[in-house]
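First, the structure itself, so that you have it in front of you.
With one protein chain withheld, the remaining protein chains of the complex are depicted in position.
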Amino acid sequence: MTEPLPESRPIITLTTDFGIQDYYVAAMKGVLLRHCPEANIIDITHLIPRHDILAGSIALERAIDSFDAGTIHVAVIDPGVGSARRLLIVRLKGQLILCPDNGLITWPWRRHGPGDASELTWRPAECSPTFHGRDVLAPAAANLAAGYPISPMASPITDPVLLAIAPAKTPGHAVIIHIDHFGNATTNVGPELLAELRNPDVSINGQNVGAVRRSYSDVPVGVPVALIGSSGLLEIAIREGSAAQSFSLRVGDKVHIQ
Amino acid sequence: MTEPLPESRPIITLTTDFGIQDYYVAAMKGVLLRHCPEANIIDITHLIPRHDILAGSIALERAIDSFDAGTIHVAVIDPGVGSARRLLIVRLKGQLILCPDNGLITWPWRRHGPGDASELTWRPAECSPTFHGRDVLAPAAANLAAGYPISPMASPITDPVLLAIAPAKTPGHAVIIHIDHFGNATTNVGPELLAELRNPDVSINGQNVGAVRRSYSDVPVGVPVALIGSSGLLEIAIREGSAAQSFSLRVGDKVHIQ
Partner (left out) sequence: MTEPLPESRPIITLTTDFGIQDYYVAAMKGVLLRHCPEANIIDITHLIPRHDILAGSIALERAIDSFDAGTIHVAVIDPGVGSARRLLIVRLKGQLILCPDNGLITWPWRRHGPGDASELTWRPAECSPTFHGRDVLAPAAANLAAGYPISPMASPITDPVLLAIAPAKTPGHAVIIHIDHFGNATTNVGPELLAELRNPDVSINGQNVGAVRRSYSDVPVGVPVALIGSSGLLEIAIREGSAAQSFSLRVGDKVHIQ
């Protein structure tokens, strides 16, 4: 008689625009634990700006990068809830993502894909028309975490909705895609593009940031710095300051690299 | 030889006005895990406005609705800590709630009760007079989660403190009870009351919101909508906007239904 090896608890992450003052996040956790009591639920963030699908997509890509094969990610930024928009199950890097088909999958798909996409067609007998995160995505994710297969609840598709954003292939397409808590600005520029340029020099909003450095501490306190940040993309910062504030940076601003 | 069935880890939820910048929430978690290392602790919210017992009560009801029988809920909005106010253990829907007896139990009691109420009379040998959440409620909840019975630590009572708020039995009693992160306003009006009316029409602060719809997407973007929200109560929203901001809504505002 053999015993199964002990398995780790399945990890389910949550990325939403629900905020943390209401019960919405806990409602999803209640459903997840009802269907998969062993789930280890990890919050990525619930402070995606309301209905900001691009910001949600950037965070979701980081979630996928931060966890290993087998992880299940649920992302709910869903201004179209109750409309005919589809729900997705996407397999990428051995991980599963469940989210509305409104562009949220874009950044994971562009950086780690293409993946295998399906439309989640399963619906519960009782389903509120205003909270599919709780009533559809959470039970589906929990059942997948508990070992239930995808195929009975979904149908393969080839055309998930993708936003126009993509990693820059030329310096002319470099833009800011995210501003973080510290006022550091992440761009869509990877090290491959920088490697093609000779001594790249970075400017933003008319401010020269200089060469690409290794670390914040390569410049004095208060001085701007460009470097490859922890997400593996070009980042513009001010050491112990806020680049976003000092240079009035916003998502979508063009970055000049020459 | 039989083996006991594997049991799920006991779930303990927390609802407080502690905020999330200080150590107070973690202090409660440390005590919960000391007495019940297998506890699965779920945050409902810690951003109840300071000392706002009504808001805490609304959140606590949602916690009870979101989880299953066997769950233990600890709620600490406790301006009277250190005074003679009682502490409660209430059984409702097969779940246990531990909280100060200051009205916090009201909304769970009104929507799911009446329950079985007891006064938590147990006190630890060492107990700070300023943090009963950590020093009394947390160890009591953890011991209950670990299987300890209620009776040695509590005495039945029949008169928990209840606030004046109740589900509306007539349209004249309809009020806003909660404003969420999205600016959606929840009322105390359930579907039963709406079912008694012929084609109910909703107004608030002199603004007509119209008929009760099924989903946010039943109106164009920017248009107000009344619907039964995910809490099972009448909700007033603006599709992809903020009803609270546009109509200057506040908790307690009268809702007109005719």
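For the reader, a short list of remarks on this structure follows.
Every chain is named by a letter (A and B) in the order it is written, and numbering of its residues begins at 1.
Definition applied: a contact is a pair of C-beta atoms (placed from the backbone, for glycine too) under 8 Å apart; a residue touches a chain by one contact, two chains touch by 3 or more.
Here the structure is a predicted model, which is why all the values come from computation and not from measurement.
When the omitted chain is restored, the residue from A:S8, A:S151 or A:N199 that touches it is A:S8. Remark: the residues of chain B touching the chain excluded from display are 18-27, 29-31, 33-34, 37-38, 50-51, 79-83, 128-131, 134. Residues of chain A that touch the chain left out of the display are 8-9, 11, 13, 20, 40, 42-48, 59, 62-63, 65-68, 180-182, 214-218, 227-231, 235, 240.
Basically, only the chains that are shown with their structure count from here on.
The geometric centre of chain A is 31 Å away from that of chain B, both derived from CA atoms.
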